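Before anything else, here's the structure in question.
The other protein chains are all here in position, but one chain of the complex has been omitted.
For clarity, chains are labelled A and B in written order, and residue numbers in each chain start from 1.
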Amino acid sequence: MSKRDLVGVISLLILVGFLGLGAASMREFGVVDRAYMDDYIISHSQDEVGANNAVTSVVFDYRGFDTLGEATVLFAAVVGVIVIFRREVHE
Amino acid sequence: MDLLSLVHIILPLLIVVAAGFAVLLRDLISCTIALAAMSLLLSLEFYILHAPDVAIAEAGVGACITTAIIILAISMTKREEDER
Partner (left out) sequence: MSEMSKIVRSISNLLLPFILIYGFYIILHGHLTPGGGFQGGAVVASGLIMVLVAYGSERFASWVKEKHLSILESVGALGFISLAFLGLSTAFFYNFLAGKGGLFGDIPPEGSNPGALNTAGTLPLMNLAVGLKVIAGLASIVLVMGLASHYFRQEEKNDT
């Protein structure tokens, strides 16, 4: 086993240890520990936005700026793929 | 044990099995099909965890578009994995 493999094994062990620590201190499945924002959105989104689907009202209204970023990421991905793969037909 | 908690146990095991097939198979087209099956099972898991938005996105992007892109890439190279 070379020195490089040893470094890899040690860093993997540290990573697994931290992940296990995080998984051990996780809350119960389905139990929320901070619910101010959830309660506000569930009780107010029908009045303020008028949408029955609270998820869409969060995505497009309360957190619309994040959706703008997502659209920008998609646009950048499309532009990158087209720049790499587009072939002009000569002759 | 009721049926839903049984499904909660069986579906992740099936996902792991499909992912193992995607790693272990030699034929790359079969690997892609195994990956698509894994995406479909993952979308089913999202659905029974009450996240239908993510389930629709996962089924559309993971099972169709990723498969098409990977098969296009395989058709540009060769179908069998190299022996090592």
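For this structure, a couple of remarks:
Keep this in mind: contacts are C-beta pairs under 8 Å (C-beta built on N, C-alpha and C of every residue); 3 or more make two chains touch, one makes a residue touch a chain.
Because the structure is a prediction, the values reported are computed rather than measured.
Of the residues in chain A, those that touch the hidden partner chain are 46-53, 55-57, 59-61, 64-65, 67-68, 70-71, 74-75, 77-78, 81-82, 85-87, 89. Not every partner is drawn; the one left out touches chain B at residues 52-53, 56-57, 60-61, 64-65, 68-69, 71-73, 75-76.
Assume only the chains that are shown with their structure count from here on.
Separating the CA-averaged centres of chain A and chain B is a span of 20 Å.
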